[in-house]
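What follows is a structure written as structure tokens; I'll ask about it next.
A protein chain is absent from this complex, but the other protein chains hold their places.
Note that the chains are named A and B in the order they appear, and that numbering of residues resets to 1 at the start of each chain.
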Amino acid sequence: MIFQAIRQQQPLVHCITNYVVANFQANGLLAIGASPVMADDPNEVEEMVSIASALLLNIGTLNERTRKSMLLAGKKANAQGIPVVLDPVGAGATTFRKQTVQQLLAEIHFAVIRCNAGELAAMTNTAWQQKGVDSGDGTIDLVAEAKQLAQRQHCIVIVTGERDLITDGEQVEWLTGGHVQMTAITGTGCLLSAICGAAYTVGNKPFQQLAQTLALYKKVAEQAIATPAIGDFQLAILNELHAFSKVGDVSCTL
Amino acid sequence: MIFQAIRQQQPLVHCITNYVVANFQANGLLAIGASPVMADDPNEVEEMVSIASALLLNIGTLNERTRKSMLLAGKKANAQGIPVVLDPVGAGATTFRKQTVQQLLAEIHFAVIRCNAGELAAMTNTAWQQKGVDSGDGTIDLVAEAKQLAQRQHCIVIVTGERDLITDGEQVEWLTGGHVQMTAITGTGCLLSAICGAAYTVGNKPFQQLAQTLALYKKVAEQAIATPAIGDFQLAILNELHAFSKVGDVSCTL
Partner (left out) sequence: MIFQAIRQQQPLVHCITNYVVANFQANGLLAIGASPVMADDPNEVEEMVSIASALLLNIGTLNERTRKSMLLAGKKANAQGIPVVLDPVGAGATTFRKQTVQQLLAEIHFAVIRCNAGELAAMTNTAWQQKGVDSGDGTIDLVAEAKQLAQRQHCIVIVTGERDLITDGEQVEWLTGGHVQMTAITGTGCLLSAICGAAYTVGNKPFQQLAQTLALYKKVAEQAIATPAIGDFQLAILNELHAFSKVGDVSCTL
């Protein structure tokens, strides 16, 4: 099982991320036995990513300095064969975000893009109202656009929402389950993107590893909702991630 | 009831805030059904605030870049009639903070200023020892200075402490209750300021909406203290905010 494989291999995930969720992301990665490192200065990101197993670029609180760092780290990761995950937070909300994402997509090869429907729309230049966006209900357009983006970028595209979609441009899989309360706390999507980075590194069937990650993350939500109070729910997610990565033996069918 | 109105209308609150409390603020806004967005780069704050319902400027971990962003976002918000809340964290502690606050007050029209007694003193050039400051006990000076600031800035001034004071320069209301443990965790004042931004937008009687917000926040503290352990108390506040925004029906007398 993928979380157990992560605990066994303890990949180091270098996150250039936003300060709103950095703590939650670090603790979430630690909860499944991965090792987080946050470093975002142009002076050191190339060296830092070189010792990492995966790189996460999350534009949640983007600025000029971290944009530069993302480009440096992403290119270095590409040169060294280290997988890069993009989380294009609010990509359609401002020109600065949209242009940064376009530049990142043009100059860096991503292994995985993890987004919601509005962010997908921004990346494929589809009309969409970014504010209050949700993944919708699996219209044919969502599949078509995700596949198109995956083909164009030669990567796996994950679009999360009430149902999650994963595609490598050919295969398409839908994941159901989870719980809507995941959208009522900050950082659950951001954490999932970081976990995707860890999951990508621990086997040689990325599509299956990531599909299993999405399925497990929905199970985590289903377990965590047993602790429904909104503050405690946040920690229940960490508790369940921890539990899932420890149950049973670590033999992994992937 | 104001929190229920917020849950119904889901205002988007753009926060230019400090990294110490950003997560707590985001989860606190989400807990009452508001929608937070943190973005602090000069490249995008004008565009981001344009799609927001309210703007919060919090100088807790101010730097040159975010100072510029605050000015840009504040002016844009003014131009578009979007209410702006100022949280002048530690305004009297350093010259940089005091000058920034003076510039913000000179160039931006705030709908609400939410501060403590020491920060009020810094804004009205009253002698005060910023360190270890507390709101005192409602001396006549506190009322006089808050009223004067409200008149000068044409805004609502809220001074929180053991008792909270709210004034629009004419009306003055005191709110009692709450619990002293609110001062023993970081970010409760910062979160209140963000909630004031949300509360301001959901009706047309701002003074009453904000007075009710202060009263409810004290109720939240009184409920949360049933979970007295200091770590858990932090989450109990989120739990209670959530509960208060959901109880009963959403008919709002304001």
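The criterion applied here is as follows: contacts are C-beta pairs under 8 Å (C-beta built on N, C-alpha and C of every residue); 3 or more make two chains touch, one makes a residue touch a chain.
The model shown is predicted, which means the values in this text are computed figures rather than measured ones.
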item: Residue among B:15, B:62 or B:195 touching the omitted chain; value: B:62
item: On chain B, residues whose C-beta touches the chain left out of the figure; value: 18-21, 23-24, 60-64, 90, 93-97, 130-132, 184-187, 229-232, 234-235
item: Residue numbers in chain A that touch the chain omitted from display; value: 10, 12, 19, 22-23, 26-27, 30-31, 35-41, 43-44, 47-48, 51, 65, 234-239, 241-243
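Just so we're on the same page, only the chains that are shown with their structure count from here on.
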item: Rotation angle (°) superposing Cα atoms of chain A on chain B, nearest 5; value: 120
item: Chain A-chain B separation of Cα centroids, rounded to whole Å; value: 32
